[in-house]
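Of the protein chains in this complex, all but one are displayed in their positions.
What follows is subunit A.
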Amino acid sequence: MSALLEVSGVSVSFDGFRAIDNLSFSIGPAELRAVIGPNGAGKTTFMDIITGKTRPDAGEVLWGEYSRSLLKMNEAQIARAGIGRKFQRPTVFEDQSVADNLTMALRANRNPFSVLGWRASPSSDQRVTELAAEVGLAEQVNRKAGELSHGQKQWLEIGMLLAQEPRLLLVDEPAAGMTLAEREQTTTLLRRLAETHAVVVVEHDMDFVRRLNCKVTVLHQGSVLAEGSLDHVTRNPQVIEVYLGR
């Protein structure tokens, strides 16, 4: 199985501080991966590099069957290429309705003139309704996103991520601020998505990672410390020292 995303030898420094140090990572087209690590391990910077927010000083990020370099693309182009990101802090457009938020995220031509000519169709309405139902917001479709609870905003953002129909989903701390039942739901959803998509979950919560039951990459000081099943990495003495031992 060839990799969907291949990150190799990537380094980036901010004012002399090495946030990412010779990091390599790869994920297949249908795979679930958890990325864990202590604060400051470079998890968010890692996502910033993939999504084009941060340019690395060295290294290579290759995408898809034709191994296109993501480093030559801007954020919007990378998103259109099929990489979706869910932020740690839920960022939805609070001033607009749930339906508007989802409609904006729906896969469609993003060119300004195409957007001008875009008209809602029965199929787009149906898609929005389906997505809202899938993330449990069927009753809230016409409410403003700003009126939703923290957990519901998280769900809306997941709905927006699904609406984009990305091939790779980067999910930053999906369980933050969710109730136990919602966490269960999130786990089920992520696992189901990983049957057809590449899913990278950045998470602090070890219980949540255990429930995902997938390969784990441990980051420390900007590089990969260990990789394998959760049981495998938790037995690694270095991992215990830097992360679990605390």
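Please note the rule applied: a contact is a pair of C-beta atoms (placed from the backbone, for glycine too) under 8 Å apart; a residue touches a chain by one contact, two chains touch by 3 or more; residues count from 1.
FYI, contacts and distances are computed from a predicted model.
Trainee: Out of "Urea ABC transporter permease subunit UrtC", "CoA transferase subunit A", "Fe-S cluster assembly protein SufB" or "4Fe-4S ferredoxin-type domain-containing protein", flag the one the UniProt entry gives for the chain missing from this complex.
Mentor: From the choices "Urea ABC transporter permease subunit UrtC", "CoA transferase subunit A", "Fe-S cluster assembly protein SufB" or "4Fe-4S ferredoxin-type domain-containing protein", the unshown chain carries the UniProt name "Urea ABC transporter permease subunit UrtC".
Trainee: Looking at the whole complex, which of A:45, A:164 or A:186 touches the chain that is not displayed?
Mentor: In the full complex, the listed residue that touches the missing chain is A:164.
Trainee: Can you say which of A:7, A:23, A:105 or A:202 touches the chain missing from this structure?
Mentor: A:105
Trainee: Pick out which of A:79, A:176, A:189 or A:206 touches the chain that's been left out of the picture.
Mentor: The one listed residue touching the chain not shown is A:79.
Trainee: Using the document's definition of touch, tell me which of A:91, A:149, A:196 or A:229 contacts the absent chain.
Mentor: Checking each option in A:91, A:149, A:196 or A:229, the one touching the absent chain turns out to be A:91.
Trainee: List the residues of subunit A that touch the chain left out of this view.
Mentor: So the residues of subunit A touching the missing chain come out as 51, 53, 74-77, 79-80, 84-85, 87, 91, 93-97, 99-100, 103-105, 110-113, 115-116, 118-120, 125, 128, 141-142, 144, 160, 164.
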